[in-house]
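Structure below; questions to follow.
With one protein chain withheld, the remaining protein chains of the complex are depicted in position.
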Amino acid sequence: MDKVRVSIAGGSGYTGGELLRLLLFHPRAEVAQVTSESLAGKFVFKAHPNLRKRTQLQFSALDDLRPCDVLFVSLPHGKSMEKMREFRALAPRIIDLSADFRLRQERDYREWYGNSHACPEMLGEFVYGIPELHREEMKRTSFISSAGCNATVTILGLYPFFKLGIVDPNRTVVEVKVGSSEGGNAPSAASHHPERSGAVRSFMPTNHRHTAEVIQELSFREAIQIHMSVTSIEMVRGALATSHVFLNQPLEEKDVWKVLRQVYGEEPFIRIVKESEGTHRYPEPKWLIGTNYCDIGFSKDEKSNRMVMISAIDNLMKGAAGQAIQAFNIMHGFEETEGLEFPGLHPI
Amino acid sequence: MDKVRVSIAGGSGYTGGELLRLLLFHPRAEVAQVTSESLAGKFVFKAHPNLRKRTQLQFSALDDLRPCDVLFVSLPHGKSMEKMREFRALAPRIIDLSADFRLRQERDYREWYGNSHACPEMLGEFVYGIPELHREEMKRTSFISSAGCNATVTILGLYPFFKLGIVDPNRTVVEVKVGSSEGGNAPSAASHHPERSGAVRSFMPTNHRHTAEVIQELSFREAIQIHMSVTSIEMVRGALATSHVFLNQPLEEKDVWKVLRQVYGEEPFIRIVKESEGTHRYPEPKWLIGTNYCDIGFSKDEKSNRMVMISAIDNLMKGAAGQAIQAFNIMHGFEETEGLEFPGLHPI
Amino acid sequence: MDKVRVSIAGGSGYTGGELLRLLLFHPRAEVAQVTSESLAGKFVFKAHPNLRKRTQLQFSALDDLRPCDVLFVSLPHGKSMEKMREFRALAPRIIDLSADFRLRQERDYREWYGNSHACPEMLGEFVYGIPELHREEMKRTSFISSAGCNATVTILGLYPFFKLGIVDPNRTVVEVKVGSSEGGNAPSAASHHPERSGAVRSFMPTNHRHTAEVIQELSFREAIQIHMSVTSIEMVRGALATSHVFLNQPLEEKDVWKVLRQVYGEEPFIRIVKESEGTHRYPEPKWLIGTNYCDIGFSKDEKSNRMVMISAIDNLMKGAAGQAIQAFNIMHGFEETEGLEFPGLHPI
Partner (left out) sequence: MDKVRVSIAGGSGYTGGELLRLLLFHPRAEVAQVTSESLAGKFVFKAHPNLRKRTQLQFSALDDLRPCDVLFVSLPHGKSMEKMREFRALAPRIIDLSADFRLRQERDYREWYGNSHACPEMLGEFVYGIPELHREEMKRTSFISSAGCNATVTILGLYPFFKLGIVDPNRTVVEVKVGSSEGGNAPSAASHHPERSGAVRSFMPTNHRHTAEVIQELSFREAIQIHMSVTSIEMVRGALATSHVFLNQPLEEKDVWKVLRQVYGEEPFIRIVKESEGTHRYPEPKWLIGTNYCDIGFSKDEKSNRMVMISAIDNLMKGAAGQAIQAFNIMHGFEETEGLEFPGLHPI
């Protein structure tokens, strides 16, 4: 069985480390190179202590990247767009995990990121990286742009209802609770343990950039509004979106089950979690640590037309590296769950 | 200086313990009795390890309660209404920390609590226990019903805007994040550390009982709707409400400041926390641990009429025992901050 | 490839759940039955939320256990010895994860557990379940008794030095720091989140039962003493032993490296972690969550003959279920790492 030769541009961060871990153990992939400017020449386990004794791979400099079959790009936002023309000369297939090719409209970058785009001509070539929405396009494309973590967890909770047009398009309020790993691996006053530990930090009450992706992916008819907030809580990995939608038609609980089964019934990485009793009634990010699942639950308000969708992921997995591997599998016609079988731990 | 003789009915739980701590160190109060059925005859520090070497007080049985000047009632919900007629014979002033006398309408108990009320004739005698809304009534009443923790943090964040009628009355979405002490001191499968630790548990996505109080206290004109969810996170003490309101008139940031200063400018326990930079830009419950503050901040969405109000408290203090002491001070004409001076700790 | 038919007696607890997870994904095993008295007839994912959508297996009652190739016993201590004669009639091979067959001497049960043994005639048939000490015996036995978690982490850190007789046999002090999952899945006042969260609880400063195993396994010559304490800290999974040994001959750091390499150089699940700089200088249980590793480091006191050995494991893996699978692999001649490849996560 031939293996796909993959490299990772930007492998010292948390997302790069997860990509590396997944690819090292992926039965159909062979890791050729992984880059880091600051750690070039050092063993990868210096950055990723979990990989000690699992690989003798060393970091390369970005300039030393050689041609490969698939290039995963896990560089900081802004850096990826600068380098993309070079990268496409190195690899026929690219999966980019930065935000640089998620939005289809150049003007959206100016509006939400405040910068002009360095490589606008390629924006149209990238498929947005959520397989549950774009599986068929992924099978035919050469370029995939992995979705943002907060965007992924929000979109997957809301997609069935916006797709079917059964919610008020302007009233949805989304509150995402996230862990500290979302901030990357660079220390700062804000990430200093005595300050960050136990915090309930209103990180982005308004104006979170991932809102642009959510709006893009959930706009099927008219213009829509998504009122999103992101709050950082005591957690390293994980994201949970509590999304309040307002139904534009009367749906009972069994109807909601039907909608979810219809849209997600065959999805290998979506689970509906809604129990009437016990401790595990709704999705819980901690049971998803290390997995590629998005668990989805809901609660219908008996006193109004509000329905609360609850969706949870591991932000570094389904929200980043795991979803990128899922896309990689689809792109190559592999089993979609290949290399993503880890079921999570209980307790943790 | 004469001291007020106070007793606590129900003193072995978390709220009762905080009441006891505050009253033991209150310069104008003298604790006569504190009850616990299961611990009667035992030293109070068996239940409250922080009080070791600070008092030799022992628990009494409820039936042994003697007359006192003020009776604090910290019994489980449902128990308080059963006993209230007896209690009023024991003490001329009562501050009840259960939910039993918060709602003015008997039918609201049936609707939200599913039970009929055991003492409906007294519902009208109780003043709802948030001083920032009912200070003047508190000076004249004999009965105060302390507000719920989630209700307090929500109401204080929203009050100025509903009072002034400048928000859409039906669109407000409130997401409260709470710690494990809200669940009381009885262990359960849900509170077992390996399960509860690091959880992001959708405790009450809809139908939270405190919603009834919030609606009651924020209804100044027309009928209103409050769409509330409560999520339990990794935290022992603290509650933070992220409240999304939709303005019915254009307000800029400086107008919001003006509203907040107008309504809360003189309040000793309200602080407006909104910085443009640094780690401490918005209210943070962990800096409020042990204090009676409600910190309030906000963020105006530049792209819509949404404004996000962020309010934080210590659920056992401003959300329970602390606010009860504040009411006690007002009732007796003491300095409102008496016994509530602790400023909180940094870091913690 | 024929699969080994395995069953689990006692599968609703944390150790049983981990066994089940590992066996469900083990390429050479097929899970026949898993028992729980309280959950008989229910899906296993009711107890183990991570297994949702991964298996449709349901719990059986213990009385309904059918013959199988290997029976894993994960019943509470005391229960296992009562049932062992029945179990051996059901399965030719048994791996017991309780404490009931760890000690070779019946009198040690009376001394350390305070009870007489219900099945003393089988004590001699069981091999103590640490492969690094008893690999060859495991290949020939039918009965393995999995080692205690605190005993495993302590023994593996100390073994090379006691084996070689280069430490004072009476002075070793061991301080084990453990997470809350060691206490099992039954809630109690002590495991209630507001009490247990952030605790540094001197669980067993003296007289910890696992001491008996440690002494048994490290006694190669004269009688030895191990002065052991166990402290519960804020952590769900994981155990770290800080073991202070006093060398009876002058060893430099390079000599210690030599000893460790000599004893553990070929071990698939032992890693020596000792860096002179960086954040990851010594073993850290959090990087081991979900893995079967025991990471070992050390620090030689420059001012005395003390050497501090630092060893870390995941208490439910190398300290329980993982080590049992490792033994299972050895027993059957499988690759020792089969089903135990998960490398752990960073960050977590």
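We just call them A, B and C in the order they show up, numbering each chain from 1.
Here is the rule we go by: contacts are C-beta pairs under 8 Å (C-beta built on N, C-alpha and C of every residue); 3 or more make two chains touch, one makes a residue touch a chain.
Source: prediction; values computed, not measured.
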{"item": "Shown chains that the omitted chain touches within the full complex", "value": "A, B, C"}
{"item": "Chain not shown: contacting residue from C:Thr206, C:Ser219 or C:Gln262", "value": "C:Thr206"}
{"item": "Options B:Ile130, B:Ala147 or B:Val236, residue touching the unrepresented chain", "value": "B:Val236"}
{"item": "Option from C:Glu284, C:Asp314 or C:Glu336 whose C-beta touches the chain left out", "value": "C:Glu284"}
{"item": "Contact residue for the chain not shown (choose from C:Val73, C:Ile144, C:Leu240 or C:Cys294)", "value": "C:Leu240"}
{"item": "Absent chain, residues of chain C that touch it", "value": "171, 173, 175, 177, 189-190, 194-195, 198-202, 205-207, 225, 227, 229, 231, 233-235, 238, 240, 242, 244, 278-279, 281-286, 297-304, 306, 308, 310, 312, 347-348"}
{"item": "Residues from chain B at the interface with the omitted partner, ascending", "value": "14, 17-18, 21, 24-25, 46, 48-54, 181, 185, 236-237, 271, 273, 278, 280, 284, 287, 289-291, 341-348"}
{"item": "Sites on chain A contacted by the missing partner chain, in the whole complex", "value": "14, 179-181, 183, 185-189, 191-194, 196-198, 234, 236"}
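What we mean here is this: only the chains that are shown with their structure count from here on.
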{"item": "Chain whose averaged C-alpha position falls nearest the assembly-wide average", "value": "A"}
{"item": "Chain pair whose interface holds the most contacting C-beta pairs", "value": "A-B"}
{"item": "Centre distance in Å when chain A and chain C are each reduced to the mean of their C-alpha atoms", "value": "36"}
{"item": "Centre-of-Cα separation between chain B and chain A, whole angstrom", "value": "38"}
{"item": "Shared interface positions of chain C, touching two or more other chains", "value": "14, 181, 185, 236"}
